[in-house]
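Structure first, then comments.
Rather than the whole complex, this shows some of its chains in their spots.
The chains carry the letters A, B and C, assigned in the order they are written, with residues numbered from 1 in each.
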């Protein structure tokens, strides 16, 4: 793939996943430390990896939520909670993935991810899953 | 749910996910240490949690593979690689979930999960994804 | 065990361990996302597991502090620091368990748990262990 196509793909995928994030992205932060590497990282992770089509975007983002919950990465799970909802996962499905992680990572990582999820729903003006008709 | 229904549900879900596993299950091991607790653990994780229907079984198992890869749990990922394939995930989809974990958990966890996956495919007599027509 | 007995046991154990916690419990948070699962989780972890009597409650809570310190889960260790003190561990014993974790988890997890412990002691109006006569 030529570099121009890759850059466009990177931009389009980033926009699709993360357009509801208000605060600065990883990319903005990376650039302050190394511009070349920021571009390479962005093209690799967003342009190459996240743009692949073996998985649906919904499937991919639910797996991201699963891993980031289990690994206890509260800052980064916030971005992928937005992304999962942005590509069509329901609020119940996202909650279910977080709860499932009790099996692999224990209860504390579930609690911490649910607290982030509560803030994400507030940011988006959306209700808690248990308040919705199923 | 009454206890008899829960036990049947536990058995049915365990069978659906793990019938291709030859070696002993977690449940067999737990029983050697505490019979009551083995039964409670099995009913909670398999009968209650894994039997829920908010997510499809395929979706749930791909999230299990994601988390167990990222957490570096090679013994347990083996069981869920079987389960993911048993409930309809393709070989390419499973590989893609493992590769995606480089983003959240780094490359070493990807390499170690792929090595387990290679053994799982051999156990099942199935080819590597890159050897198949897409 | 019938469900009514299990619910009573869940409530009694939760009260014994966590009555000094002012802010919301995990259970309150879980219910916002899924009421059925919140109840199941609470009955399993608090009613079944934490209510068992193979270990003394003091023994169990010191092991909880050990694991949560080593795993670097500062939010959850706070609840179990309260619980350990609530079921009879001394302030010195709790500090000693945290310090011991340097062996298995390194110094940073000890420092972060001690900072949480300092806040817990302040919440309870209790002095630091080094300020007490031994």
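Everything that follows uses one rule, which is that a residue touches a chain if its C-beta (ideal position, glycine included) is under 8 Å from a C-beta of that chain, and two chains touch if they have at least 3 such contacts.
Just so you know, these numbers come straight off a predicted model, no measurement behind them.
Every protein chain here shares one sequence; 3 sit in place, and the complete assembly counts 6 copies in total.
Note that only the chains that are shown with their structure count from here on.
Inter-chain spacing, taken between the CA centroids of chain A and chain B, is 23 Å. Of all residues in chain A, those that touch two or more other chains are 92, 95-96, 99, 102. Every residue of chain B that touches chain C in the complex is listed here, in rising order: 37, 40, 44, 48-49, 52. If you check the complex, the residues on chain C that touch chain A are 26, 29-35, 37, 41, 45, 68, 71-73, 75-76.
Residues of chain A that touch chain B in their complex: 45, 49, 52, 54-55, 59-60, 62-71, 73, 76, 92-93, 95-97, 99-105.
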